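Of the protein chains in this complex, one is absent; all others appear in place.
== subunit A ==
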Amino acid sequence: MAEIILDKINYTYSDGTAYEIQALKDVNLQIHQGEFIGIIGHTGSGKSTLTQLLNGLLRASSGSIYVDGQDIYDEGYDMKALRSKVGLVFQYPDHQLFETTCFEDVCFGPKNQGLDRKDIELRAFEALRNVGFPEELFYQPPFDLSGGQKRRVAIAGVLAMKPDVLILDEPTAGLDPAGRDEILGLVSKMHRELGITILLVSHSMEDVAEYVDRIIVMNHGAVMFDALPKQVFAHYKELEAVGLAAPQVTYLVHELAERGLPVDTQATTAREAAQTILSALREKNVI
């Protein structure tokens, strides 16, 4: 079980050259076991850098990261073990699919963990089942699949390593609305059923509002908000100022409240909004 603490993390790209960019500034975070967190920020806000720091692919310029109380920058810390503990699924599945069949591709992770063949296949099978990948495609090459199915294979590829924490970098990029809902529904189901911590990186509030129980908003490499979705969306004007938007229902309920309908402005999902609007209308005896 993994508990992650980030202490004053700074990260600078191309340090000391003309292309120097400070991607993260003094980031402090605490991630508890079993949380479902949305990390939001526009392009270049440092959210992808943050995810790569969490499993040791990048090394912070300064600051410390503790996973289960151990400093991952300590000498002799087992980075490979960290990477099976904190699984990271990158944005484009094309960056990792390479085997001749989907099943073999999913086996790659557990194989690297040094398991024996039987366990590897068992885990691959389980992971593909958990992501809802159709069995008749198991032995097809991964290159001809649709975007949504490729993404499932990519997620399964990391899930097969049985991580405690699963980080998904923009898992819905390039998918149509139906594919988007499917993947998000799947992620939420994995969170419920497998009990793993999930960090969902996205630039769309709409994507995460419905599913996560905590939102971290990144802006210019710093943490801008870190709170419950309701609390974060209450700042919808500030979010707009940095190029992000609150979910559409937030605007709707605020607009209605301004016009004198006693709705609860904390509603973040369409269902909640519908409920509060209905009860407000009833209160006013309109319906």
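We adopt the following convention: contacts are C-beta pairs under 8 Å (C-beta built on N, C-alpha and C of every residue); 3 or more make two chains touch, one makes a residue touch a chain; residues count from 1.
In this text, contacts and distances are computed from a predicted model.
Per UniProt, the protein behind the absent chain is "Energy-coupling factor transporter transmembrane protein EcfT"; the candidates were "Phosphocarrier protein HPr", "Energy-coupling factor transporter transmembrane protein EcfT", "Phosphoenolpyruvate-protein phosphotransferase" or "Thioredoxin reductase".
If you put the hidden chain back, the residue from A:45, A:96, A:130 or A:219 that touches it is A:96. Residue in contact with the omitted chain (choice from A:88, A:102, A:234 or A:277): A:88.
From the options A:46, A:109 or A:247, the residue with contact to the unseen chain in the full assembly is A:109. Looking at A:57, A:194 or A:245, the residue that reaches the missing chain in the full complex is A:57. Residue in contact with the omitted chain (choice from A:14, A:43 or A:285): A:14. Within subunit A, the residues in touch with the undisplayed chain are 13-14, 17-18, 52, 55, 57, 80, 83-84, 87-90, 92, 94-98, 108-109, 112-113, 143, 157-158, 161.
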